[in-house]
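Complex shown without one protein chain; remaining protein chains in place.
Chain nomenclature is as follows: A and B, assigned in order of appearance, with residue numbering initiated at 1 for each chain independently.
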């Protein structure tokens, strides 16, 4: 991924993309919008580019905007008929059908209660309708999705969540050198963690929250701190 | 309505049982027609003909190629780690060329016949055997009684079944 550090502001025309679009297809990500043949930014932040032709604005954000295909962490709020209402941190609560779980049938309902944490995929997201989640993949298998039991849950900015999920992000690998753990990071800025003991779990959570301020440039220092803390 | 010129199936015909599929199709067509008529003054020629080079993708995960956020390290959740390994293998399999075969096709065939051949040869051999062979074989091992003498019969259900 090449990182261009041009800062764009709302309303700014991005003629570089317009030029590119004349010759080939261009993918416009979040923060960019098209007005006829012009491309205009709608958010403020660095413009990112991924080969061959994907562009988006990597702005600072805490509020999640649901998008199809995202993997998110949600809290079950209530049961409503054939659906569960799930809070995913967006403007609307999302819904998930009780049939959207592995091996679920009309008789054999999944055992979900208000307050449960689930890791799910956004199946449907549009500004006009409430988002819909699923906990199975296209062949009806659970895969990595489903209910997260025990562990520790906390919120962070969407930017931190996205940073942890970049393919070459060194953070998670560095942390596991200190101790074994299990993690679920949602792109909606929510993280669930589980290690062998409560003490270890909290220490890890603190380390990740600390990244919010320092960035992963200081991951080595944070890992050292973590190691010291665990030995103490 | 321009659709009037087209011949239409009557409702009586469409209500017949074997016409159900056609009925659905016809209904859909009528629906499309209606919605097109409804928006026809809103949609101009430019909207219909213009081809755009822009694709709008609102998901950061797809744009930035983010990985799945469910991970386990150092044996914390073996089930999950197995899945991660499989995914990794799949990814590498996609990039690497096909692995060289450890056993050649010929060796495989040889080994297969060495192990399985007796059964396969037996069943195939039966096809080519004559009636005489068959009789001789039967009389040879009469004691084994290859033909079960009882014929299948209808059994009355027991009254206390329910």
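As a working rule, a contact is a pair of C-beta atoms (placed from the backbone, for glycine too) under 8 Å apart; a residue touches a chain by one contact, two chains touch by 3 or more.
By our rule, contacts and distances are computed from a predicted model.
**Student:** For the chain that's not shown, choose its UniProt protein name out of "Exosome complex component RRP46", "Protein kinase domain-containing protein", "Elongator complex protein 4" or "General transcription and DNA repair factor IIH".
**Tutor:** Looking only at the record, the undisplayed chain corresponds to "Exosome complex component RRP46".
**Student:** Of the chains you can see, which ones touch the chain that is left out?
**Tutor:** A
**Student:** Using the document's definition of touch, tell me which of A:44, A:75 or A:202 contacts the absent chain.
**Tutor:** If we include the chain that is not displayed, A:44 is the one touching it.
**Student:** Sort through A:36, A:111, A:128 or A:228 and give me the one touching the missing partner chain.
**Tutor:** A:128
**Student:** If you put the missing chain back, which residues of subunit A would it touch?
**Tutor:** Contact residues on subunit A toward the absent chain are 3, 5, 7, 9-12, 33, 42-46, 58-63, 65, 90-92, 127-128, 159, 163, 166, 168-170, 215-217.
What we mean here is this: only the chains that are shown with their structure count from here on.
**Student:** Please name which positions on subunit A make contact with subunit B in the complex.
**Tutor:** 1, 21-22, 24-30, 33-34, 39, 48, 50, 54, 56, 65, 67-71, 119, 125, 143-145, 158, 161-162, 164-167, 172, 176, 179-187, 194-196
**Student:** Using the touch rule from the top, collect the residues of subunit B that touch subunit A in their complex.
**Tutor:** Listed in rising order, the residues are 52-77, 80, 83.
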